[in-house]
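All protein chains of the complex are present and in place, except for one that has been dropped.
Our next item is subunit A:
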Amino acid sequence: MRIALLLALAALFVAFPLAFPWLAFVFTLVISKGFAALGVAVLLRAGLISIGHALFYSLGAYTVAYLSRGAGVTDLILQLAGAVAVSSLVGLIIGLFMVRYRGIFFAMLNLAVSMVFFTLLSKLYALTGGTDGVRIGTPTLFGTTIERDTLESILLYGGLVLAFGVGYLVHRYLKSPMGEALPAVETNEIRLEYLGIAVPRVLLAAYVASAGLAGLGGAMYGLLVGHVSPELAYWTISGQLVLVAVLGGIGGVVGPFVGAFFLEIIRSFAVIYFDNIWNLIIGAGLLIVIFFLPRGLYGLIERATQRGPRR
């Protein structure tokens, strides 16, 4: 039942951009943000709120920019893989000291590190192009040059396939002992230690995974928009990722994607129809969800699918 619902959602996802081409961009953005928010959601399961994942998100995009401009790596697959590798590696280094902190300290420390990165991106003018950012060219695929339009289709449909693949992997990870230990960290960390589970290791794995996911999302963003500026590393983007994860709900892997979808659609339509008060509309939409759907939008899916068999 749940699978069927997912497939139906995916079909809608594919159909709409065919009818309204401009939605293709918005939908690809949804996938990209969904990946990053999924990364945040993994940590949220352990009760750790990171207000700094824009670091990895922007790092993914900047890695793609450097691979194509500086290093001459133009292949799409290699660029994506490179972005995931770089952000996971940086996630490992930062994670080594981050996993010692909990609660507000974890949140603030992530924020601090990401803002240092933001400042570096803005100030290292010669390296990063400053606040005007850097342009990201159209990549090649398996040695052949592709058109911009082709790239956009690849990012949307390939991205959807990738989202299913990665989503499945993350789902398996969350059901594995390492993943199941995450909620246990939140409920009773000491008990977990007594059970003989090394909490720092559990958290480090989660941190690296979440950094890699955010990097993947960022790389997709960079390829899609074709331009990246330090704005992407600003704390408001981190906040948005947390918001997306909470909106969508952290109960399942699909949640963050649904959250990203909701946010982007509201934003798009608010900007079109209420160009003077669009921020107000977004805020109101978010409040409604948070008040009435405490388990996020994913809670709706859960409810629908649990009732299903009883009927």
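Note that a residue touches a chain if its C-beta (ideal position, glycine included) is under 8 Å from a C-beta of that chain, and two chains touch if they have at least 3 such contacts; residues count from 1.
One rule holds for everything that comes next: contacts and distances are computed from a predicted model.
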- Looking at UniProt, which of "Anti-sigma factor NepR domain-containing protein", "ABC transporter substrate-binding protein", "Phosphoribosylformylglycinamidine synthase" or "ABC-type transport system" names the chain that isn't shown? "ABC-type transport system"
- Query: In the full complex, which of A:L9, A:V26 or A:L92 touches the chain missing from this view?
  - Reply: A:V26
- Could you tell which one of A:G39, A:G133, A:G158 or A:G248 touches the chain left off the display? A:G133
- Note on the structure: Touching the hidden chain, out of A:A4, A:V271 or A:I290, is A:V271
- Against the chain that's been left off, what residues of subunit A make contact? List them. 12, 15-16, 18-22, 25-26, 29, 122-123, 125, 129-133, 135, 148-149, 221, 225-227, 229, 231-232, 267-268, 271-272, 275-276, 278-279
